[in-house]
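I have a structure here, written as structure tokens, and I will follow up with some questions on it.
With one protein chain withheld, the remaining protein chains of the complex are depicted in position.
By letter and in written order, the chains are A and B; residue numbering begins at 1 in each of them.
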Amino acid sequence: MSTATAAGPASKAGTAAARQAAATTRRRLAVVGVVIVAALGFLVYKGLTSAIVFFKTASEAVANRAQLGNSTFQLEGTVVRGTVHHLGGSRVAFEIRQGGASIHIVNTGEPPQLFRPGLPVVVVGHFVGSGDNFASDQIMVKHSQQYIAAHPNRVRSTGAKKTAAGR
Amino acid sequence: MSRNRLVRLVGALGLVGVIATYWLGLFVTPNAKLFGSLVRLLYIHPSMAWVAFVAYGMAFCSSLLYLWPRTRHARFDRLAGASAEVGVVFTGLTLVTGSIWGRTTWGVWWTWDPLLTTTALLFVLYLGYLALRRVPGDPEVVARRSAIAALIAFVDVPVVYFSVTWWRSLHQPPTVDLAGRHLYVHGIMAFTLFLSFVSFTLVYAWLTAHRYRLAALSEREEDEGLDLALEERRAEGVLA
Partner (left out) sequence: MSGYVEAGYLVVTIGLGGYAVSLLARQRAARARLQPRRRPPVEERPEPEEKR
């Protein structure tokens, strides 16, 4: 009998602890849920506002020059050969062209390693004044999905050397 | 026993394949025009994304099988959960390796490009799915709710794949163009890329098998815990 009475409160305490544990799990899940919903909302917002139209092309920007004013946006065009000039203070000036329109860019900051004439870029910035001068503070280099071996013949010979060394 | 050996074989092949991929990718394949040695990230980044798609595809299929009354079985629920978890690991690696590659070629760690945004969404969606699986409740209710969530989350997979063709993107289209059946690399580079896909898929299979086993063990543990509790209650009854 004494064991039974002893077991009663013990088991009651056990279920109370279990209930508390369940409540903690639920609270944790609610936090996780809120975080995830917030993250989803943020991502969907980002997706709807900026990602769908990730950039304006140079010809669109020129066509909508008046509306764009001095607002900040992402602009795409191909770097024109012979127009890249490094200015002082890690600034670089160049021209981009796309669909017959061209825009003069002055970027503050070092351009990425891959930056070179002939490759398309997306620059982040805004028009200056009322002309086609554009001030950017970020350059993103676009590249194709094609990867071509740099020096197929030379690599073959070094490859052969490596296998010889391996032996 | 034979299933055990199959899993071991898959794991061994995956490991050998990954080592071969690393060796080819880091030392044998040539540098590329424009990219130099950065092209070597090609042998790890696309395969991470590919495996994530495979993992979510598997979660989708096994969730369908669970929801279909004739094939309803706890093992499909377990497989869906296991595969999705491994998929989340590979999605995380897709984001990290992509970020590293993006920093060196585009010049930024991250940007809200459609492909990147939808991939981040994919990561969060499946994290949510995994969290949903942990919400306590009647096992069958939890399994059904999870299966439906897996079907919904999968909608984002084709969106990720086609985002580069649907919208303007900084990210280049896939080097392995499944829809257009075209490959944009050649020779040893193409072979290494192909090997990376196969090897990491085998690694995925091994990881999923082990995650599945762990899930089965935990379920048994819970069942036995319940049995134990029942026995205790019965013992109490006898004593009283």
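We take it that a residue touches a chain if its C-beta (ideal position, glycine included) is under 8 Å from a C-beta of that chain, and two chains touch if they have at least 3 such contacts.
Because the structure is a prediction, the values reported are computed rather than measured.
Enquirer: Counting the whole assembly, list the visible chains that the omitted chain makes contact with.
Expert: For the complete complex, the undisplayed chain touches B.
Enquirer: For the chain left out of this view, which of B:10, B:24 or B:41 touches it?
Expert: Once the missing chain is taken into account, the touching residue is B:41.
Enquirer: Among B:79, B:93, B:153 or B:189, single out the residue that touches the unshown chain.
Expert: Spelled out, the listed residue whose C-beta touches the missing chain is B:93.
Enquirer: If the missing chain were put back, which residues of chain B would it touch?
Expert: Where chain B meets the chain not shown: residues 22, 25-26, 36-38, 40-41, 44-45, 48, 86, 89, 92-93, 96-97, 100-101, 103-104, 203, 206-207, 210-211, 213-214, 217-218, 220-221, 224, 228.
Rule of thumb we're sticking to: only the chains that are shown with their structure count from here on.
Enquirer: Centroid from C-alpha atoms only, then distance chain A to chain B, rounded to Å. What do you get?
Expert: 22
Enquirer: For chain A, which residues count as touching chain B in their complex?
Expert: Residue positions touching the partner: 3-4, 7, 11, 22, 25-26, 29, 32-33, 36, 39-40, 43-44, 46-47, 50-55, 76, 111-115, 122, 138-152, 155, 159, 162.
Enquirer: Which chain B residues qualify as touching chain A in the complex?
Expert: Residues in contact with chain A: 27-28, 30-36, 39, 42, 104-108, 111-114, 116-118, 120-121, 124-125, 127-128, 131, 134-136, 167-170, 172-175, 177, 184-187, 189, 233, 236, 239-240.
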